[in-house]
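The complex appears here without one of its protein chains, the remainder shown in place.
The chains carry the letters A, B and C, assigned in the order they are written, with residues numbered from 1 in each.
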Amino acid sequence: MVYSEEFFILANQLINAGRFIDSKGWVPATSGNFSARLSDGTIAITVSGVHKGHLKPEDIMLIDADANSLDNKKPSAEAVLHTSLYKRFPQIQSILHPHPINATLVSRIFRTEIILENYELLKALNDINSHESRVVIPIFANDQNIPRLAEQVDQYMVNKNMSPAYLIAGHGLYSWGNSVNETLRHLEALDFLFECELRLRGVKNQ
Amino acid sequence: MVYSEEFFILANQLINAGRFIDSKGWVPATSGNFSARLSDGTIAITVSGVHKGHLKPEDIMLIDADANSLDNKKPSAEAVLHTSLYKRFPQIQSILHPHPINATLVSRIFRTEIILENYELLKALNDINSHESRVVIPIFANDQNIPRLAEQVDQYMVNKNMSPAYLIAGHGLYSWGNSVNETLRHLEALDFLFECELRLRGVKNQ
Amino acid sequence: MVYSEEFFILANQLINAGRFIDSKGWVPATSGNFSARLSDGTIAITVSGVHKGHLKPEDIMLIDADANSLDNKKPSAEAVLHTSLYKRFPQIQSILHPHPINATLVSRIFRTEIILENYELLKALNDINSHESRVVIPIFANDQNIPRLAEQVDQYMVNKNMSPAYLIAGHGLYSWGNSVNETLRHLEALDFLFECELRLRGVKNQ
Partner (left out) sequence: MVYSEEFFILANQLINAGRFIDSKGWVPATSGNFSARLSDGTIAITVSGVHKGHLKPEDIMLIDADANSLDNKKPSAEAVLHTSLYKRFPQIQSILHPHPINATLVSRIFRTEIILENYELLKALNDINSHESRVVIPIFANDQNIPRLAEQVDQYMVNKNMSPAYLIAGHGLYSWGNSVNETLRHLEALDFLFECELRLRGVKNQ
């Protein structure tokens, strides 16, 4: 298999993203998976079963738009959750799925969605220009049947405006953006906002 | 544009301050902005839209006392909040505005001010010599209209004694001092004191 | 004393495990102890009384299957807790006993066991394939009489299915796996899950 220079550049961005994400404690054990879309529509994605904080170049593989392996490596079992979003939204160029404790707790405390408002940091999310905006992050039930879960997410997205991320109950966070860097900025902002909401619940209501 | 040696020294202090502040998690995404005043009254300030934990020399720019760009770079949208304080208080030489989670939570739980007393660490704040002092940090409503917000802060400052910092609701902390280093000391002390107050509320009242 | 190459390889893995575990704050003061089994049934184990975050090669010693020293060094007072597990379960190749604050709190809040369910991260534990699994971690009363404590644990294990770990009240966590690396993965996952359960109790029931 010969990989393009574009693949290596994106693979390197995913490796560095993994190091940053792990330094925050957001990919315990071998949880999480990351991807970035190439200009020809193929997708660089992490292989199954490795620690996302210590990715090596050979841990990034290539799949087509339908999640088929193009290099005989085995992609994450959740690859279809990535390809399904890439198909629906042409502007998405990267998807990062970490497993932060704040996102996991939010997904179990808030039932179907969490609403974020009155935070200046909302402006770190794409297309948000004021703290007076209202951002809704949907929460889906966890499901080991990944195509069924992908279908459920896709149905939601076609009916609503695109949110910057979604949660799966007990299972962490999917976030995306027009580059690996923008997606990292979304992750950093969302973790901050989730922690605020959790601590406000714990501190305020006593 | 030719910059003075004084500019480079202060710019370097702001870059190092950003690294320290980011290591504490106080500037998530691209939040926050920092400045320092030169002896001729011009001001070194961070440009708009960069991550404050990884500042490069070209991310620090020069404005005049009215927040006009002197080098064709674009200052932070909140530059007027800096210049307004520098005008009011000649002793202020540096202003650091991070976005710590403790300050954000304090600004949403306490309504118009937070009162700090009975802490030895109050002595880390300028002009405080005993834990028996009482320090009041005002909290202002957030406003995307920055000149209007600056005016509101300025009105408060003219009527009251100078506090070592103020909060904007859901928007972090403005702190200042007679040098970048003194301002960092204020930030470190205030974050500690805010966390104490938040945890005392959570731990004590049960 | 001459040690085998296998001993040095495993000793090195325990030293690195200690560095990682200490970076998480899981071995305060001189708490904790670690071991790995060699192919001839002897066991590499940490000596008594050293800080587990800064292990040197000479801090790892060799004992036989009954916890007798084979190199005149003094093993941890809790060595019998290791040998007892190795005897009962031939598939266990490494045992790590850190002292994390989350495990300590879980052991004092939950009485005889903690039940983990509805977490995707359960799949990081050996033989777990779905978040719908139910994992029971037993909690034993602390006892300075280590043989008596080992006997109590052994009785539990013979009656129940093997859990991936057990807790001792006020005393941290024993975890194991088929390699040092797998055991570290278990520790990382269990600490995450314990923190979730603790924070859910604190955040939810208000």
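Methods note: contacts are C-beta pairs under 8 Å (C-beta built on N, C-alpha and C of every residue); 3 or more make two chains touch, one makes a residue touch a chain.
These numbers were taken from a predicted model, which means no experiment stands behind them.
Engineer: Can you list the shown chains that the absent chain is in touch with?
Structural biologist: Within the full complex, the chain left out of view touches B, C.
Engineer: Which listed residue (B:88, B:131 or B:148) would be found touching the missing chain in the intact complex?
Structural biologist: Counting the whole complex, the residue in contact with the absent chain is B:131.
Engineer: Just to verify: which one of C:139, C:168 or C:189 makes contact with the chain not shown?
Structural biologist: C:168
Engineer: What does the interface between subunit B and the hidden chain look like in terms of residue numbers?
Structural biologist: Against the missing chain, subunit B presents residues 118-121, 124, 129-132, 185-186, 188-189, 191-192, 195-196, 199-200, 202-204, 206.
Engineer: For review purposes, identify every residue of subunit C that touches the missing chain, sorted by number.
Structural biologist: Per the touch rule, subunit C residues meeting the hidden chain are 28-31, 51, 99, 101, 104-105, 108-109, 142, 144, 168-172, 198, 201-202, 205-206.
Assume only the chains that are shown with their structure count from here on.
Engineer: Could you tell me the distance, in whole angstrom, between the mean C-alpha positions of subunit A and subunit C?
Structural biologist: Centres of subunit A and subunit C (C-alpha means) sit 32 Å apart.
Engineer: Quick one: report the Å distance separating subunit B from subunit C, using the average Cα coordinate of each chain.
Structural biologist: Taking the average C-alpha coordinate of subunit B and of subunit C, the gap between them is 46 Å.
Engineer: Please set out, as single numbers or ranges, the residues of subunit C touching at least two other chains.
Structural biologist: none
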